[in-house]
Each structure stands twice: as structure tokens, then as C-alpha cells.
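Only one protein chain is missing; all other protein chains are in place.
Naming follows writing order (A and B), and every chain is counted from residue 1.
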Amino acid sequence: MILRHLLLGSTVAISALAVLAQPAAAAPWKRGFVVREYGFAFHYGGRSEAAETDPAADCARGSSVHFADETEMRKALEKQHWRSKQEIDYIVKPPEIDKARLPTYVRFYVWGRAASYRGWRKGIETYVNPFAAPDPGQPEVTGRIGDGLNLDGKIKTSDFTSPDGEKGIDNALYRAWGCDAPFRNPASGTLDLRENTQMQEGLYTVVIRISGNQDPMNDSDATVEIGYSPDKIVRDARANVASDYSYRIVKSEQYTKLKAKIVNGVVETEQVDELHVPRIGWFPDQMGDADFHKGKLRLKMAADGEAAAGVVGGYRNWLDLLSENTFAQTGAEQGIRDHEDAVSLYYALKRNADGMPDPKTGRNMGISMAYRIKAVPAHVVDPAKPAQVRRPAEDEKRRKGFEMVKAAMLKAVSTRIVQDVPLGTGEGQFPAMERTIADLPSKDFFLKTLDAPGKLDENGKVIMPAPKAEPQRQVSNGTPTTVASAGDDDQ
Amino acid sequence: MKLHRRTLLRGLFQGSAAVVGVPFLDCFLDSHGQVLAATGQRLPTRFSTFFYGLGLTTQLWVPKKAGLDYETTGQLKPLEPFKKKMNVFSGMRVMVDDNPNFQHWSGNAAIVTGISPTKASQFDSKTIDQTIADVISHGSRFKTVAAAASGDPKHCYSSLGGANTLPAEPTPLSLYTRLFGPGFQDPSKADWKPDPQVMLQQSVLSAVADERKDFMKNLGTTDRDRMDQYFTSVREAEVQIAAELQRPTVVAKVAIPSAPDDMVVNYALPNVRKVTPLMAKLGALAMATDQTRVFNLAISEPGSNIYVPGDPLGYHITTHMEAIDPTLGYQPRVAKYNVYSMELLASTLQEMDALPEGDGTLLDHSLVMAYSDQSYAKIHAVDGIPIMLAGNANGRMKTGYHIAGGGAPVSRVGLTVQKIMGLGVDGWGKGSMETKSAYTELLA
Partner (left out) sequence: MRKRVILAVAAFLACATSGAPAWAAASGQVVGLRRLSEREYRNSIADIFGKDIAVQGMFEPQVRMGGLVATSTGVLSVTPVGFDSFSKMADSIAVQVTSQKFRDKLVSCKPQSAKEFDEACAQGFFSRYGLLLFRRPLADSELKARVNLARTMTKSTGDFYAGLRYGLAEMLQSPNFLFRKEVAMPAGGKILTLEPYSRASRLSYLMWDTTPDSALLQAAASGDLNTAAGLEKQVTRLMASPRLDDGMRAFFTDMLELDTFDTVSKDPLIYPKWGGPMAASAKEETLRSTIDLALHQNGDMRDLMTTRKTFINRSLAAIYDVDFTFDSEWMPYEFPADSGRSGIVTQVSMLSMFSHPGQSSPTKRGVALMDIFLCEPTPTPPANVDFSAINDTHGPLKTVRERLLAHATTPTCASCHTHSDPIGLTLEGFDTIGQRRLTENGQLIDLSATIKGKSFKDGVGLGQFLHNDPKYPACLARKLYAYGTGANSEDVETATFKTGYKSFVDSGYRMRALIKGLVESPEFFNTAAPQQDASEAPPTKLALH
């Protein structure tokens, strides 16, 4: 094991004892890694046995509890002054729900529809138009310890201190979202777990290759490459990511090559204007480029080459972050299921944005953040033939839906003009709610009272808008596009 | 209450006359509430074997007291819930006479044949479960069924003699499919009818059987014996098919579960722990619904390769490599493995005892013979191989005893078993293990 990664390709015959005794001579070397854990670098301040929601050093008020129970749901709905008390009561506790075949789904989708419309007036879908809802409030991180990198070279009072004692850590995203229930405590946060599980089960593969000409533990002129691999992660007999497998690295838009210095096994890259890496995600529509402005990567390699851990950080456009998280499915799905509120997250991002100022308005369009990385050894190879990252056809449908809703939200936020929910995408729990409450005796109340992004015809099908005069990018022959509804997937 | 006798039905199949015997059953209990078969006889006693490798740690397993009310020793503790339904045998001997002591073979072969084997991995006669099945299995769908919780179909110690052993079902799913997959007919369904396809298959089998004379021409003696086995197998199939044309005589108050998941079946102890009771349960259900009356379950081969994950040596190597602890006087890791085997046996008995049948449980109506290949595995000793008999055998076996064999041949246990099962034998075994002496204190 000790010898393995000191020798490249064709080995040199040295007696093992000699190698153990002396440091390795300068020679070209490379080490490859496949990422086994990839997620937000959110430091957790509680004890591992504690419940996710408990207050602790990182979140003094505990994790977010949006929509967690009837009390919380009621609180969210009471903010809409245009709702009658009866409407709120009925939403919170749909009458005769036991008569429906699937009462849990009924409640889920009714709550989801209601949560999608929390504007200052009736009729505004607020996941697409978060600016049109008052800030519901998001518990923010109150602790001072945080993971990440010092991106601006300054030590500000608002910065975090790393667990190793490094000051000036810029991770404003952590402050904004670190108490968000599904991401709190990487060991058990539901979305954090989910994204890592999905990655390990083959949704995507991230590989890293580090090379140099001096010594892997100390090299003043090393190179770091990070990007997607088209090859699925291989798991071993204990369901961990297996070591020593070969993976191709492809020069897709998520590929980056950086210069780095290595001191005692700690690899620190240059800081670059645009650092492209794969995004975290748990659905195919989230896959793509995470573009870190003023990005850099720091990774610590174990001396025997058996593991590597670190962070990649920079400033990311916070609207990208918001849409990637909110519209993984529909805004309400994660909200109701994982006790998260994308509207609160919008305001939290706006509040904490600390980089990438818009040249026209001067407002910060970016927020400092980092992904954490844990990796195991792999043979990272260049493909002999051109290779593409996997993009199954079904994923394309889903991605189109995602892009449509994201585009609507971006337009809404930048123009502050209320945008319609693009139909056929499932956003707003439409037509999922209508379908689910079909056998609820009190369904007419909800069909009449609750807003909906569109209408259904007599067969229960979504009435798609007539195609516009100007050509839309997705439409090729005039027929409206039906895309996979994000709500079609399991929760 | 009188039960109707069997009546003959004319099976009509496209006009051809097929005559099929179908027993009529109005009810199933006699005035004592005992479950009866159509012919007025008691429910058959079922026979099971449970094989596990690598024996015991004598000073921790063997009770000091013999007879009834013996103390529960450390290694017998897992079986304590069944103590009253069991007999344990210590100090039984295998006499190899002129044959070598084939390690991991002579012991277990002798226990199931009464004969010291002349070749390794071969039986010098039919094994005891086959002998018993010859008598009790008439009318059940399968003569015998075998399963291996280690996942290897070769781990089966049921044989018609020689090197051939019955293939064991290696996974719960394959066992389930064999028992409850295609071909299963739920005996409790009132509208049960014989399958017309089955009658056609009978003709095919009959034609195969007819080939015997021609095929056997000009064969040497050994080949003739082999083809005898083949044609015996054909005959078994004919009998089995004839049974399928008769309504099963047992009605069990059990529900057939859905098929088990595909799962990893290998030597890792957690997997063996998962698979063993599952296979035992399926075997119990099979016996309760008369798919078979003889069920063989092995959890390993004689040199058991079971291992606890993290232990690079596993059971077998540990028995040879572990040093005897000077203070304890035994091999502590081996002792742990011994106990795992007892636990696995307990889990098997548990499954049988959890199946209600008539006035008791399946275990009450069964006889289970559990045995191993060695006693002190480190040196491949065959003196003192642990043997256990469990179940009430429909009241034909007295239980609660520790029999201290004092050097008696293991064949005495086999003879006792056959008497309990109602076989008309007065002697068993060969050479120094030939015996006419059963343990009469166990015979009810």
C-alpha cells in the first residue's frame, strides 16, 4: 500500500525496505480520486445523537420547521390576509379526508397547492414569484465555526473560523441555509443524504486527478483536474465506493484544470475567476455546471494515497442556487416533505449575498459558499475515444421542465412582474392536486377556492396555452411541449 | 364420525377414460379432535435432519448429569426453550474399523448410515432420511426435500448411496419455488380438481420407464447400477405424479407466504442467520401442507466455512489454528462458533414450533435429528459427536433426556430414530457399529 502511488505506470525495481527508509526521488507522479461524498460544506454544531431540529452551537433556534405540522402550516397560511378562516381551517384539516383512498396524499397535495400561493394578493404562485410574498423568516446560523475557504483574502467580523482555527472563512450560504432542515447535519440531513445516495447509485460521477513532477506530498508545481466521469461509480461488497477503479475524465463544461501547490499533502489550488465543477443534486434536472467565481479548491491527501478530503469554494449566482434547490421537483414538494420554505430561502440568500455585484444595480448577485469533498483512490484516465457524460432521453424531458420554470422565476425576480407558472411542468402541484383529491367528498371547496396555475379540460387533462407568435426555443413544429412533471416522481 | 372411503371418479379428458382415485373428505377430525388422514390413520410423523459442521466444546456442552432434569450447560443454553421437547446424546462413538477416519466425513456419514465409509465423500448405503422416506412418504408430493443455508447445493447429506447426493436448494427463493411455485396445489381449497395435464405427463413417464429393458442391454454391472438409480428416479416421478392426481390428505391451517426476496446466501454468519430460519420455515410449511414429509437442512459443509465478518479465519480454520487458552482449557473463539450453531438449530426448531397443527405444533408431530461431523474439530475427533433429537414424533418419543453414551456406537441413535418413525427394523449398522439395541427409554 505504501508503495503504490509513488510509482507511476511502469515501475522501477527498488527494494521495498529502501523505499520505506528514504523519501521518494523526484519523478512524475499522479494520483486519481473518485468522489464519494459531495455536498454543501455546512458545519454541524450539535452532537451526532441529537435530533436534526435541535438547537445547538450552529443553530441556536434549531432547524427550520416550515410546514412541519398543523400549527406550522396554519402559521404560514395566516400570513395571507386574503384567506378566510374557513379556508385556512379546511386546508389545514381537509374535511372528510378519511373518506379518500389516500388521505396522506390528499393532505400533502392540498398543503402543497396552498403553500405555492402565498403572495400579498390572491393568485400569485410564489415559488416562481418569491418576491411577491412577504418574508416568512428563516432561522440562520448563529455559530462562528464554519467550513470553507477565505475567498476575499480578508478577515471580516462576519466571516467564520474553520474548525482548524483558520479565520476569515467566507461561507455566507452556510449562514443563510445552514439551519435548513434537509441540509442540517450532513450525517442525517435528508437532502444531503439523498444527494449522496443518488450520486453513489450512479446519478453522476465526480473525479479528481492531481499530478506533478516532484513529490505527491510536497510539490510546488502541481496540477489539479476536476470534472465529471461518464463511468458509473462502483460500490464494493460493503456498499462503500470501491477503491482503485478506473474512471474516464471528460472535458465537458464542468471540467476545470488548475495549478496548485502541495505542502505536507495539503493541495491548494490557485484562485480563478471561473472554476467549473459538477453540481450537487438528487434529480437529473439538477445536473450541470456549478460555476464558482473566484473559486479555488483545497484537498488534503492521506500519505498512503488511500483517501482525500477537502472543499471547493467560491461565489455562486444565488438565483442559480435557489432554482437548483427549489425546482428539483416542485417548490412545494420539498417544502411540505422536508420542512423547507423556498420563499424564506430566497430572502435569506438576498440578505446574505456577499459577492458578484451587478454592474448596473450594484446588488450582490453571488454568495460565498463551498462544497465539501471526500474521495477514495481511483485511476483517472483520459478517454481514448471522445466520451459524453450520460444523458438518458428521459432526463432531457425533465430538464426541459426545470429550465422552463427556472426561466420564469428569473424573469419574475429581475422584472418584478408576476410571471405565470409554465404549464406541463407540474409546478404548483398542478394538476397533481386535482388528480389526488378526485375522491375527496369536500373536493369542490378546494377546486373552487384554491388558486391553480391553469385549467383542466373535461377529461382531466391540462389545457395547454396556444403557441405564441414568436418561436419558443423548445417548440419545433408549433405543438406545445409537454414535459415530464417534476411531481411525477416519488417523494 | 365416519369418513367416506375412497371413491373412483371417471376423469374425463377429451372423452378418453382416465380413472383416478380421489378420496372424499367430509371433515378432518375424529371425536378426540385429532387430525386424521382420509384412511383413518393419524397424521403422519414428519422427519427432519439438521446438519452443522465442527461439533462442540466438550466441557462446555456436555451436561454433568445424565437422564431427566439435566442441567442446561452454556453451549446448550440457546436450546433451553426446547429442552422439554428434546433429547441430547453425548459420548457416542464412531468405530471406523478397517477404514480410515476420513476427516470431516466418517463421523457424519456413520451417523446417517450406521456404516463407517470406505471412501471419503461417499456413503456406503442409503442415508437414514431416505430409508424413512421410503416408508412414510407415500402420498406426499416430494419424497424428500433438501436445502442448504450455506448456498451450496452440494451441502446435502441425503443419498441413495455412493457419491450421489440430492442437490440441496441453495437459496430461500429456490426452495420456495420448488415447494410453492409451479406444481403447488393448495390442499385446503374445496374445489380442488386434478390437473388434466398431469394425466398426459403420466403417459410420457410411462414411455420413459418402458425404455429400461432396451437400454440396459450390454451394460456392465456398475453401469447397470447407475441406470437402476436413473429408472428408480423415473419411478419416483411416476409416483409423484400419481400423488398429484389425488387430493392431498392433510389440511393445514397455515397461509402460504409470498416468495422471499433474492438475498445473498453465503458463509457470512449474518447471512446464515437470516437464511436458516427462513429455509426452516419454508420446510415446515412444506411439511405442514404435505408437499413432503422429510426435510433436510444443512447450514454448512462438514468443515464449516462459516465466518463472522471481520474474522479472517472463519470457523474451520479457527478450530485448527486457535490455541487452547491455558486458563480456560478450551479454544474461546471456537466455543463462540459452537454456540452460533446451537442458536441456528434453535431458530430452526422455533420455526417448526411456531406452526400450529391440529392439537399442537408441527414440531410436536415431527422428529428432528440434529448432528455434526466431529466432536473436537481441532483434531478431527469422532468420539462424542453431538447428536440431538427434537420433537414429540406424534407422541412416539419421550423427551427431556440427556443420554450419556459412554462409548456406545452412534448407530444406536439411528436405530432408535427408525423405531420411533415406525419402521419395522430390529437392527442397523455394520461392523463394530452393528447394533440391535435401541434406546428403549425414549420409546413411548
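Methods note: a residue touches a chain if its C-beta (ideal position, glycine included) is under 8 Å from a C-beta of that chain, and two chains touch if they have at least 3 such contacts.
None of the values given here were measured: they were computed from a predicted structure.
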item: Contact with the hidden chain (one of B:314, B:358, B:391 or B:429); value: B:314
item: Sole residue of B:120, B:254 or B:354 that reaches the chain not shown, by the stated touch rule; value: B:120
item: Selected residue (touches chain absent from view) among A:379, A:411 or A:435; value: A:379
item: Missing-chain contacts mapped onto chain B; value: 13-14, 16, 100-103, 120-121, 143, 146, 151-154, 160, 163-167, 174, 200-201, 203-205, 207-208, 210-211, 214-215, 217-221, 223, 226-227, 229-230, 232-234, 236-237, 240, 266-268, 305, 307, 309-314, 317, 320-324, 331, 378-381
item: Where the missing chain touches chain A, by residue; value: 1, 3-4, 9-13, 16-17, 231, 234, 236-238, 240, 242-246, 248, 379, 381, 383-385, 387
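Note that in this section only the chains that are shown with their structure count from here on.
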item: Distance from chain B to chain A - Cα centre to Cα centre, in angstrom; value: 57
